[in-house]
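Every protein chain but one is kept in place in this view of the complex.
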Amino acid sequence: MTRRLFAPLTLLLVLVFLIGPFLIIVAASFSAGDTLAFPPQGLSFKWILKVFTVESFRDSFVMSMFLAIGGTFAALIMGIPASYAMSRYRLPFSETVRTVVSAPIIVPGIIVGLALLRYFVVPIGVPITLALFLAHTALVLPYAVRVVSASLNNLRPDIEEAAVLLGSSRLGAFFRVVLPNIRGGILSAFILGFVTSFNQVPVSLFLSGPGVRTLPIDMLGYMEIVFDPSIAALSSLLAFLSIGIVFAAERFLGFSRYV
Amino acid sequence: MFQNRTEALALALPAAIFAALVFLVPVILLLSEGFRVADSWTFSAYADFFAQPLNRTVFLRTLKLGALVTLVAAIIGYAAAYAIVSLPAGTKGRMIGLVVLPLMISPVARTYAWIVILGRTGIVNHALMAVGLSDAPIRILFSETAVFIGLLQLFLPLMIISLVSALENLPKDVVPAARVLGANWLQVFWKIILPLTREGLVVGGTLVFTGSMTAYITPAILGGSKVLMLETLMYQQVTVANNFVAASVIAFILVVMSFAANILLKRIATARNRS
């Protein structure tokens, strides 16, 4: 009897361990008190509202959105043709290309950030925003290539040949026949890239300057100085944003098929 | 399969050149710094690095925490994964969703939650004092325990999903067959389940181990400067000590470990494809 209950009970505890903390910060963000404590002292929306009034949060939120959207977009612009070349052509040095574009996933982000600071920002004077953009693009590139390649490999390559034989040009075949069929994969790659970039901390650690920093870095800095529930409120908001996006993606795209 | 090589290169090169210029070249330059002291190639920076007791402590602590988190994640992971695969299909999908859900939430937010729980005025202290086990708040934050808890929560889902897919591929009826042949549950686990899910365990273990070893946020928030790990030490070396050689040494250690893990994972993947 005890044995039959052992595994389900562990699972229950695991779920409490994994999800409980998240529920607690959600609860803490509705606190009426001025310091972070649990159980929350009273119920109010003041911390949630405060998040929107902190100027640095607004700026870093915009920065993070820019990096996540722009970086993922740039990664896809380069990643889609590269994936196409790897899946449909006899590409010379195919393995080398694959290794190079997927390397950023293997090397810890903090090293990439420091390397860009050392060799781009300091000696050449590359603006920090640009360095951040490059770093986030490089970081997302492996995900873009992996997800797009997977959906290309699920698509029969002969439909492009069929389109060409029916009078389409090679490029036309890509836009008429390939792109409509890998749209789901591309959108999934975008969402995965967005979430990865938006939540990314180590890459951006060394790449911050006056007025230029990503939201998670800003949060790290804020929580060292101020001990109020606004970080909890912001965390909850961000968490719901991520969950909402992923949930919608799963619902409408079958996101998990691609990732 | 198209034959045109020029076209293929034109499509693939922008991404490859970008990754090489923005990523590969600067990273290799950075890593080389640790081998360049006073304009000559040497390992002296590594000797210097490990000569410092603090660095040794941090290195060993990082290894220890990585190993401990992996071990505990494996034990809990097996039980949780076993429970998940025994569920009916619909519930199983939802459970996997719940396990994966935290991966989508910002690690900063996930780690921050532990401050609420483990802090001086947090839940645990509240509970301890309410029950009377302690009359003043005890310090849990900024300890190895706190970092361990944070890392375990961060990476446990990776172990569970690896083990779930390994257990799902377990040949049908081997467990009942072993039971009928007289094995008790412990023997079933050691002699049947463990050998047959070894690959999944190695995959999950590698992900958890490298994730823990290269973690920044968790030790930064829950460990502070008291419980440094390799990445937080690296950050300190750069921002406080301005010691880029030491930072390069740490970077090299991290890269070597990540690559070793990646090669291991690739081996497993190819071996699996072949069989």
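By letter and in written order, the chains are A and B; residue numbering begins at 1 in each of them.
Assume contacts are C-beta pairs under 8 Å (C-beta built on N, C-alpha and C of every residue); 3 or more make two chains touch, one makes a residue touch a chain.
We take it that contacts and distances are computed from a predicted model.
Enquirer: With one chain of the assembly withheld, which option in "ABC transporter ATP-binding protein", "Spore maturation protein", "3-oxoacyl-[acyl-carrier-protein] reductase" or "Metapyrocatechase" matches that chain's UniProt protein name?
Expert: According to UniProt, the chain not displayed is called "ABC transporter ATP-binding protein".
Enquirer: For the chain left off this view, which of A:41, A:96, A:153 or A:169 is in contact with it?
Expert: The single option touching the absent chain is A:169.
Enquirer: Going by the contact rule already stated, which one of A:159, A:212 or A:241 would touch the omitted chain in the full complex?
Expert: The single option touching the absent chain is A:159.
Enquirer: State which residues belonging to subunit A touch the missing partner chain.
Expert: Within subunit A, the residues that touch the unshown chain are 90, 155-156, 158-159, 161-169, 172, 176-177, 180-181.
The definition used in the following text is that only the chains that are shown with their structure count from here on.
Enquirer: How many angstrom lie between the centres of subunit A and subunit B, each centre taken as the mean Cα position?
Expert: Taking the average C-alpha coordinate of subunit A and of subunit B, the gap between them is 18 Å.
Enquirer: Which positions of subunit B touch subunit A when the two form their complex?
Expert: 1-5, 7-9, 11-12, 14-16, 18-20, 22-27, 29-31, 76, 79-80, 82-84, 86, 95, 98-99, 101-102, 104-110, 112-117, 119, 121-123, 126, 152-153, 156-157, 160, 185, 214, 216-217, 220-221, 231, 234-235, 238, 244, 247, 251, 254-255, 258-259, 262
Enquirer: Considering only the defined contacts, which subunit A positions touch subunit B in the complex?
Expert: Interface residues on subunit A, with respect to subunit B: 3, 6-8, 10-11, 14-15, 17-19, 21-22, 24-25, 28, 35-39, 78-79, 81-82, 84-86, 88-92, 96-97, 100-101, 103-104, 106-108, 110-112, 114-116, 118-120, 134-135, 137-138, 141, 145, 157, 170, 195, 198-199, 201-202, 205-206, 216, 219-220, 223, 231-232, 234-236, 238-239, 242-243, 246.
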